[in-house]
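A single protein chain has been removed from this complex, and every other one stays in its place.
Labels run A and B following the written order; every chain starts at residue 1.
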Amino acid sequence: MTLSPGTEVRVRDDWPERRGPCHIRTPHYVRGRMGMVARHLGNFPNPEDLAFGRPAPVRALYHVAFAQPPLFAEGTAGDDILIELFEHWLEPA
Amino acid sequence: MSPPPRPAMVDLLARFEAALAARGLLEPGEVEARIAITDRASPAIGAAMVARAWTDAGYRALLLADGRAAAEDMGVTMVGSPPLGVLADAPGLHHLVVCTLCSCYPRAVLGYPPHWYKTAAYRARAVRDPRGVLAEWGTVLPEGTRVRVVDSTADYRWMVLPEQPPETLGWGAERLAGIVTRDVLVGVALPVPV
């Protein structure tokens, strides 16, 4: 099911880099944080598999917006950060 | 400044090219030909796309809906290039592009990324303190403008479509493109009418 714009999501608070070699495109600073889907950008092979030459299933990619001040203390209210995140990193808010 | 490569690295590159050639994986002249193709991309392409979007509502719509098609419409070959996303600034909204994980950059329409875009300081600070980074460029946003940082983490490459300065209404495409610098297309600067 494709998430609609405006859907509130939470980024999985997962740290695969602590378990062994991996390649992930979800920045550390949004793990476990709440964001809002801006739009569905399309479906792309999972880079976590491509990086190791494994067969890479196609995953939905979303632009997700995060309010800036909760992420970084010196942020300005009203500013935000837009990040491309794959569906398997998102869970219901 | 980016220092010259270490002699050991220059040597490694030469040995590696020879090894690839010996295995038939690299043809004579292939590297030079690829460099020549890569050198053809420059911020002039992105600037021309912005200038056209400012004066042609249909092109602006295409640019925002499908950046890759909009680049191809300007004669850019996008085969093998990642999708191009275009971020439209608006009254009260300004975009800034960064890649905190590596150096993703819309090379097909901007050319090689500049050294500063790849530095740890830019990658670390653009998400944490975007207004401080803008201040280093001397960029002053209109009062009340929200900053939206775009961390380029996956399959798209992102370019900013700034607002057209009102003083430039009626300018021709070439003159308009002249005020759209690489820094403007990344979002660290605003177009300045000159």
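One rule holds for everything that comes next: a residue touches a chain if its C-beta (ideal position, glycine included) is under 8 Å from a C-beta of that chain, and two chains touch if they have at least 3 such contacts.
By our rule, contacts and distances are computed from a predicted model.
Only one of "Nitrile hydratase beta subunit", "Protein-disulfide isomerase", "Spore germination protein" or "Extracellular solute-binding protein" fits the UniProt record of the hidden chain, and that name is "Nitrile hydratase beta subunit". Remark: the absent chain touches shown chains A, B in the intact complex.
Touching the missing chain, out of B:A47, B:A70, B:V133 or B:V147, is residue B:V133. Of the listed positions B:R40, B:H115 or B:R175, the one in contact with the omitted chain in the full complex is B:H115. In the full complex, chain A touches the hidden chain at residues 15, 17-18, 21, 23, 27-29, 31, 47, 50-53, 71-72.
Seen across the whole complex, the unshown chain contacts chain B at 1-6, 9-10, 12-13, 15-17, 19-20, 23, 25-26, 30-32, 34-35, 38-39, 80, 98, 100-103, 111-112, 114-116, 118-129, 133, 136, 151.
Basically, only the chains that are shown with their structure count from here on.
As a whole-number value, the distance joining the C-alpha centres of chain A and chain B reads 23 Å.
Considering their complex, residues 83, 85, 100-101, 127-131, 146-156 of chain B touch chain A.
Chain A contributes residues 25-27, 29, 41-42, 44, 47, 61, 65, 68, 71-72, 74-76, 78-86 to its touches with chain B in the complex.
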